[in-house]
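Note that one protein chain of the assembly has been removed; the remaining protein chains are unaltered in position.
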Amino acid sequence: MSYFESIIRDGPGRIGVLKSSSFEFETPCLIDVEAEILDLGSTWVPCESEVENPDLVVPPSKRCPPGLDRDYTEYLGNENLRILDDFEVESEGCVVMPVVGGGRFGVLRERFSQELSNYDAVLVDMVGELYLPNELLQVVLSVKKGVGYDTAVYAPAIATPPLVPLLVYMGVDLLDGYRAVECASDDVFFTHTGTQRLEQLDETPCQCSYCMENDIEEIKKLKGRERKDVIYQHNLAMLLGELKKTRNAVRRGLLRELVEERVRSKPELTALLRKLDSENQDYLLNQTPSYRRYQLYANTTESLSRPEINRFIERVKTRYEPPGSKVAVILPCSARKPYSKSDSHAIYRRGTQGRGDEVILTSPLGLVPRELEVVYPAQHYDLPVTGVWSEAEKKQIKDCFIDYFSKHKYEKVVIHVRDEMADLCREILEDRSCEIESTTQNRDPRSSKSIKKLYESLSGYKKRKNRFRDMIKSIMDYQFGLGTGNRLLKNAKVKGSFPKLRVIGNDGIQYATLVPQYGMIALTIDGVKKVKPMNYLIEIGSFYPKGSLLAPGVIEASNQIKPNDEVWFKGDKALGVGRAAMSGEEMTQSERGIAVNIRHVEEL
Amino acid sequence: MSYFESIIRDGPGRIGVLKSSSFEFETPCLIDVEAEILDLGSTWVPCESEVENPDLVVPPSKRCPPGLDRDYTEYLGNENLRILDDFEVESEGCVVMPVVGGGRFGVLRERFSQELSNYDAVLVDMVGELYLPNELLQVVLSVKKGVGYDTAVYAPAIATPPLVPLLVYMGVDLLDGYRAVECASDDVFFTHTGTQRLEQLDETPCQCSYCMENDIEEIKKLKGRERKDVIYQHNLAMLLGELKKTRNAVRRGLLRELVEERVRSKPELTALLRKLDSENQDYLLNQTPSYRRYQLYANTTESLSRPEINRFIERVKTRYEPPGSKVAVILPCSARKPYSKSDSHAIYRRGTQGRGDEVILTSPLGLVPRELEVVYPAQHYDLPVTGVWSEAEKKQIKDCFIDYFSKHKYEKVVIHVRDEMADLCREILEDRSCEIESTTQNRDPRSSKSIKKLYESLSGYKKRKNRFRDMIKSIMDYQFGLGTGNRLLKNAKVKGSFPKLRVIGNDGIQYATLVPQYGMIALTIDGVKKVKPMNYLIEIGSFYPKGSLLAPGVIEASNQIKPNDEVWFKGDKALGVGRAAMSGEEMTQSERGIAVNIRHVEEL
Amino acid sequence: MPKQLEKIMTNIRKTNLPTKNDPKKPVAVWKDKARNNDRPINCLNIILRTTGCSWGRESGCTMCGYIYDSTEKTTVKDLKKQFDIAINKHEEQTKYIKIFTSGSFLDDEELPQEAREYILQKTSKTGVEILGVESRPEFITKDKIKKAREYIPEFEVGLGIESTDNQVLNETINKNSSYKEYKTAIQKIHDAGGKVKAYLMLKPPLLTEKEAINDTIRSIKTVAKENVDKISINPCNVQRGTLVEQLYNKKQYRPPWLWSLLEILKQTNDQPTNIISDPVGGGKERGAHNCGECDTHILNTINHYSLHQEKKYLDKPECDCKTKWKTTLENEAKSHRIYTGCK
Partner (left out) sequence: MPKQLEKIMTNIRKTNLPTKNDPKKPVAVWKDKARNNDRPINCLNIILRTTGCSWGRESGCTMCGYIYDSTEKTTVKDLKKQFDIAINKHEEQTKYIKIFTSGSFLDDEELPQEAREYILQKTSKTGVEILGVESRPEFITKDKIKKAREYIPEFEVGLGIESTDNQVLNETINKNSSYKEYKTAIQKIHDAGGKVKAYLMLKPPLLTEKEAINDTIRSIKTVAKENVDKISINPCNVQRGTLVEQLYNKKQYRPPWLWSLLEILKQTNDQPTNIISDPVGGGKERGAHNCGECDTHILNTINHYSLHQEKKYLDKPECDCKTKWKTTLENEAKSHRIYTGCK
């Protein structure tokens, strides 16, 4: 029995294991380094192979360069499937890795991949000829969609150092050192940022053991194959290093940060990431966790279009309703998170005295309602602070701002931010029928004059009664959808001290806790029974799960579910709550792995 | 005799050599790896040292943490100078590297550095306590300004992998492995993007020989000093690797690209680069070459504020005048450079037929007049193309556009770009008293309909007579200042085929050649005599230089001169032309190195 | 044969045909040396401008661009005129004439009987020993061969067999003839007393370098069994208006290495048949080539071998680029790419 299973996910990137009776290795990896591969080549001309006991067998196929047209590409791809039908493996215990045809055509790639989804791994052929950003992206994503979650995807002969993190982020599991060899035979060294020719080098390019042992002038003097071998060892070390970095980033939930950094080395790679964000956001969103403990670094323009950021903005638009004051207060953000724990917000509080709906302007999130300040990533982002907003940041804030004040009506809006932003706010609000007042004096919203002005401008309005109750309601709505907050809080109280809040019913039963480091609410079994958030329900088989719910046990799961979402599950024999370890789509489709880490379960 | 000399420059970053009778090494480097250092510590308490034959001696000083106030900082810094007056070195042939006091105060650092400018190297103390972006920046730049060009600058105990390229870009020459040791003793591994604690690691983080030899679980089991030593060796390898990358980038003129990539790993570093660009542009500009052969990769938002980009935009504003048509044509850019060699511009040419002043809209340069299309970096930039303009890009284009059409008046402006940009142009031009016509049909400026429209809209206007003459004039003005183009072309003709153009006088004398790969004009001796571009004149001593002009021979050089600028020099005995190898400021101040690579020289 | 590949070629022809060539002048005429009956002799080469290969005009082989040398219409008069111009170049010592039509010499549509007989007659008068022509197999009849032999006793028909593997012929070349048809044709020619020169193509599109070598060696061995008189290896070159060119432009085709040709010659030297090769565009970017440094040397070696069939020289050439070639052989197939140089 062989299988592929994902173990750790970070967006579409994952660490998995490919296992058969003869071998087992962790992905992403260089498959040619880890395993013996028998590639049976094309059907056209037999070529002898020296692999005797292969771990992996690639069945013969009809090679299809992406330069061919769609019809012939389709013909050749269909031939591959036909060949596969008649194919029998000679060796025992090896994994068969069929070739997905389809050239540059996403539609074909997806269809052929679907036919191969019951294999443990597939090979995306000619991917090395698709260096055009869009083609590569479409082909890889189509294959990913086609094969589903239980199949490792192999992109042969394409790995170069700066591309590795991005490929893994796109969902590729298997790479190899073939391009490393090819480049070596061309006297081309892999470098951190791309490649460099031997003759351009004045010293060995890195600190791998081969570069430390060898002198560049000596390498230049070596003959043919020897020279190639030295360069190849270096190239391979570079790739292995990048893979280590990448796996490490996946484990720490920082793959996106690594990708944003590494795409800098080439305009094509940057363009590739931008296209991935702009045209395939759904693919990313579906697999990007809703909540994380880690910091989110928003260092680049691309950070503004990160799935987490878009999701937050989207949910503020669709799943948030303000507490209902007649006045709104616009406040600046702070470096310390959550904002209310910062010195500056402690100062603003002296002015607001709990009056008004507070809205914090910030990049890259646009606008954070006070009630959502602990929610991921509002509490978790970090960005380069220079005191100047970029044009892209301003645009993002502006869009969010317009949306907020189109939906929510106020008698008065108090603008308590720095001049530049204040002007922007005024401009947007000008033609709305509400009173506008700017309260920042001498350009410093923290000055005592400003605070006094803020206090005065709000003095006519009621103080809000229960800030933490509003917060729990909003986080519930954000997390499970509008209405769930009120359902939870009906006949219940919020207790505890911020940010460690609990929801206790008037009957004394505990319904929920706020988990501060994620900024999410964990429901008890009583809590889910009370709220019944249907978008986060998982239907399971007739058994009683313990510790964790495995994917094969899932009958149906909502597509709304993303990794780390708080979920509940129900079957004939059990009802429970826990945290999703994979997306709803993955748990429905997949036959492997932990679907939910269970917190509480009860027999029915 | 000992000295420091810069050999290769890339902006303020440089490869140099520090040499004494006992040693010689290339910078930037880890000084503790290259040399034996005897650091005499503070004056307060004697501490024994085991260095017997030091290469470098650091005289005793009074340590001053940047947390101290200015007065006491000044006192301690003055004390350092006083101590130095009485200091005598015992060892022969070693380099004395005094400590620059001044804590966090740029003004003090600069003053103390000035006093030390006759030393071969200086140590910027407590720089490791200045991790605040602004302080670090101000301190390093103040010291650089203070010591001038012939002194290597040592920033101790600060080097971490992602910081290395940025420090070198700021002008630091010497680093060390002390922070690598310190982190190692704290069980902290250097990683590509920063640091990571041993207990967080599931595998060794890279491919250095130490990581390849050791298993992470084994490292975890090692005791105290042994564990530290393994981690230190790894940390050191990471730093050495970064230095290799950095030196390599300097050699290839790609340091800025490397910096832009590497600052991604931490928001503080990105902020540091942005501050460097926004508040210290002059420092960068002064040392950034005017012309390069290499591609310029504009991958990030920071690329928009690169010195080269700013310089181009500035010169288009101040050193460019259009050929003088009554109609201007706005065209889109092309991936192929120079634009006129692209397929799309060949198509537009069918429409324009040589009519009108052509202006190409582009990012990151804003706006490129046709005549300047071969000038660096108009011909050299490459950027991620996604078909969508970012807000920052739009802003930059808009600013340039407004400036151009405020300065230069037209009867009519023909807008032949895609819809989004066309709207932007219309908006800007609306309130000017010129006719505006958009000629793009069906969103495709290359379609035959669009070309027909373009042709019709221009048909009333005169064809331009001599495109190449206009080009030479504009490039001259761009290169040497307004008016120089006309001076060159007086009684002269432009010959040759684009882009290999020459200027030949009516008397048959050759005055200038266009150097296509740089997009600059090389003047002959007759050429400089005719044009006399005074801002690019170097006054030299009474001798006849051959091959290259060395810095000590320079008496005075214009501050306008940047590396790679075309210059001329004159003394009692010789007059010649060549290409600057350093900035005018450096050649005036420096006592070492090649100032100008001479092309022609004649005796006077 | 997959209709989809046929369609690709049909579309390419639609875009590139017709061409406006002058029907009154031959395409080219030149002299060189060639091997015949185990010795090198002087040779006159003539390319006549006809309407071209009937299959090539309709769809055609994936690497063949000779159809663009053809003209839309010719008359018998035109063809006679062309031949007159060409045959004027004949000199006493030239004992071998080769007539190419960018199609089939034996196709009556392309070269009407009247014109063919005019040519045969005029050729016979030059006193040459041997006449070489080319034809697709479907036009070959024993009668036509016999007729020709009436004029010139040694009549050699070149057959563009390319490969003996039908999958290769069908799925990579779009040949529209199976090897079986060629075998029949060989039989007919031999039966009628003609000679057969078999052309094999080295490296059709889609094959790897290694597969291409194996395919050609396999084909040589198969063809040699039919007692053909000569085998000529044509390394594929990139011709205008072909599928090969389209792939080449997208960096998905690289003409074969000269090392590969050398390797094939070495491995097939034991075959009973003379094996020759005269690589079109050899050493050029669009023809069979190595690294640029060693190309001339290797082409000379191949040329010498073609004339003298001496194996001993084949091992001589060495160059650093051999490493690159060997790497290609080892890695290309499992890389699932087409190696065209490090991108």
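For reference, chains read A, B and C in written order, and residue numbers begin at 1 within each chain.
Rule of thumb we're sticking to: a contact is a pair of C-beta atoms (placed from the backbone, for glycine too) under 8 Å apart; a residue touches a chain by one contact, two chains touch by 3 or more.
Please read all numbers here as calculations on a predicted model, not as lab measurements.
K.L.:
What are the shown chains that the omitted chain is in contact with?
P.N.:
B
K.L.:
From the listed residues B:D71, B:D85, B:D282 or B:E603, report the one that touches the chain absent from this view.
P.N.:
Touches the omitted chain: B:D71.
K.L.:
In the whole complex, not just what's shown, which of B:P133, B:P156, B:G241 or B:P307 touches the removed chain?
P.N.:
With B:P133, B:P156, B:G241 or B:P307 as choices, the missing chain is touched by B:P156.
K.L.:
Which one touches the absent chain: B:R225, B:R293 or B:K546?
P.N.:
Only one listed residue reaches the unshown chain, and that is B:R225.
K.L.:
Give the residue, chosen from B:S22, B:S42, B:S344 or B:S548, that touches the chain omitted from the document.
P.N.:
B:S42
K.L.:
In the complete complex, which positions of chain B touch the hidden chain?
P.N.:
37, 39, 41-47, 58, 62-69, 71-72, 74-76, 99, 123, 125-129, 131, 156-157, 178-179, 181-186, 188, 195, 223-225, 227-228
Here, only the chains that are shown with their structure count from here on.
K.L.:
Graph of touching chains, which shape: line, ring, star, complete, other?
P.N.:
line
K.L.:
For chain A versus chain B, what separation do you get between their C-alpha means, in angstrom?
P.N.:
36
K.L.:
Measure off the straight-line distance from the CA centroid of chain B to the CA centroid of chain C, and report it in whole Å.
P.N.:
About 57 Å, centre to centre.
K.L.:
For chain B, what residues touch not just one other chain but two or more?
P.N.:
Nothing qualifies.
K.L.:
Which positions in chain C touch two or more other chains at once?
P.N.:
Within chain C, no residue touches at least two other chains.
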